[in-house]
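Removed: one protein chain of the complex. Kept in place: all other protein chains.
A and B label the chains in the order they appear, each numbered from 1.
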Amino acid sequence: MSLLTGEGIHSGYGDMEVLHDVSFRIEEKEIISIIGPNGAGKSTLLKTIFGLLKPTKGSVTFKGNSITGLTPDRIVRLGMAYVPQVENVFPSLTVHENLEMGAFILTDDFSARLEDVYELFPLLKKRRRQRVGKMSGGERQMVAMGRALMLDPELLLLDEPSAALAPKLAEMIFERITAINETSVSILIVEQNAKESLKLADRGYVLASGQNRFEDTGENLLANEEIGQLYLGG
Amino acid sequence: MQILSRIPQLLIYGVISGSILSLGGIGVSLTYSILGFANFAHGDFMALGAYIALGLFTLTAGLGIPSTPLGPLSFGFGFILSFILAMGLTALTVVLIDRFLFKRLRHTSSIILMMSSIGVALGLRNVLQFFWGPQPHYYIEKIQLAIVIPGVGVRIKPDQVFIIIAAIVSVGLVHYFLQHTKMGKAMRATADNMALARVTGINTERVILWTWVIGAALAATAGILAGIENKFITPELGWQMLLSIFASVVLGGLGNPYGAILGGMIIGLSEEVSTAFISTGYKPAVAFIIMIIMLLIKPTGLLGKRR
Partner (left out) sequence: MDTIVGIINYIVFFAITAGTYGILSLGLNIQWGYTGLFNIGIAGFYAVGAYTAALVSGPPPGAWDGRIFGGFELPFLVGLLAAAVVCGVVALLVGIPTLRLRADYLAIATIGIAETIRLVLKNESWLTNGVWGLQQIPSPFYDPIHRGVARFLGGHPDLSPWVHDLIFKSYNWFYLLLVLGILFILYLIMQRLVRSPWGRAVKAIREDEDAAAMSGKNTFSFKIQALVLGAMIMGIGGSLYAHYARFISPASFKPLYGTFLVWVMLVLGGSGNNKGAILGSFVVWGIWAGTDFLTGYFPFSATQAASLRIIIIAILLEVILLCRPQGLLQREKRPPTILKKKA
């Protein structure tokens, strides 16, 4: 049984359909990368999976149960977490408080989990009393991912985690993503930075004009000349 | 020099009225930051609290609960009990108004909510006027002698000391709530970004509920303290202060409860000190002019963040 499957998803904003018949699957402990040009519907797909948008057709199944049409607050309790591309932290809260909010739905002690997250992002531990609004883009991205990991999700959805980051920082974020994956969290990542994300992905999907165009292992997609020319900048 | 010699005394009055404005302002600011609209009914929540306390006080007196003045204060246990119960009942009423009205309009726009709050303001005020009439009702009939603070020669009544202490305690509790409790932090998180709060799993409906509860309880406190200061209450009590409260909130930074406290103090002090120079009747206009100047210089207010 796949961890997450999407079948024939149609979705969009109001009358404007962005996704036309998209299907995919994610196995446990996989990193899946979805690449494609701007406006291909990558972010729309993540929002639809996480219940921020309702698919007009098709279904999403998580751990064998349909989650089609569930609201985000229900889905988050099932073990899926989502990091939006922008505005993904609470700027007036400290690092520590941001992570605490990530554990909002937990009623028991979460200090062990907090330590795990600090272990993944040692920098955050050092800065835990700092307000996130005053931190750099890369640090904010770490806070955002840390917040999402507080519930110990089985699946993490990342929307362009390297967008607007300097290459070195982006590299560090990708390296952290691999580290998160090694703690047996499956990851679905949507990226403009296609080359980097395919390098660490087990498999990848190419999305264009709201439809699946290719599906293969990360290596094969990187090696594919047509994709290279069309989507990876030659 | 005659005018200047009055200023220390006016500063004391300013701190008292600033305390009341701050408590009113915190609620306006919290509602704005969480629900995104300027609540014009907040002044009338204050009046509601003051009248509920009045009703309860009559009731406790009827039940034989002692109300012999405590120490130097001009009111006793029965009054303080009514005070605390009134905070709760005001919060309950406001939560019900939210359930029946504001909650159903939340999917529309902030302007519709603002318009609706004007309807609530007038409705509530006239409910009070319907039952109690437009005439003043006396809270405290006893005349209290002021203490003269030696050295500076300013006078302050024990009741006024009570007002200032009650305000400090309330502000301290709000601060503790916002900084050190899970719900308080969730409230700040929701104010930052409600969409992200939902995605994170924060129960934003519960946050909204708490916003109303705290705002209303503080409104009741402000209304009752205003009643103690003036010795009487009218249904217009809150409305008369609303403009100054809005000015305080805008001055401190709309949406920031700490700004509301700072703004409330500045407006309270300015209004009182202005009476040394211009007619007392212009107090609200002083607040209004300070607000306009702030909007021209820095619309986000003294402590506000960019929106």
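Following the convention adopted for this analysis, contacts are C-beta pairs under 8 Å (C-beta built on N, C-alpha and C of every residue); 3 or more make two chains touch, one makes a residue touch a chain.
Just so it is clear, the structure is predicted and the values come from calculations on it, not from any experiment.
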item	value
Chains in view touching the one left out	B
Sole contact to the chain not displayed, among B:Gln2, B:Thr68 or B:Ser279	B:Ser279
Per the touch definition above, residue among B:Gly119, B:Gly153 or B:Gly172 touching the missing chain	B:Gly119
Hidden partner chain, touching residue among B:Leu218, B:Ile233 or B:Ala247	B:Ala247
Residues of chain B (touch criterion as defined above) contacting the omitted chain	32, 37-38, 40, 101, 104-105, 108, 110-112, 114-116, 118-123, 126-127, 129-130, 133-134, 239, 242-243, 246-247, 250, 254, 279, 281-282, 284-285, 287-288, 291-292, 295-296, 299, 307
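What we mean here is this: only the chains that are shown with their structure count from here on.
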item	value
Centroid distance [mean C-alpha coordinates] between chain B and chain A, Å	44
Chain A partner contacts - residues on chain B that touch it in the complex	182, 185-186, 188-189, 191-193, 195-203, 305
Interface residues, chain A side, partner chain B - complex	50, 52, 72-73, 76-77, 82, 84, 87-93, 97-98, 100-102, 104-105, 133, 147, 151
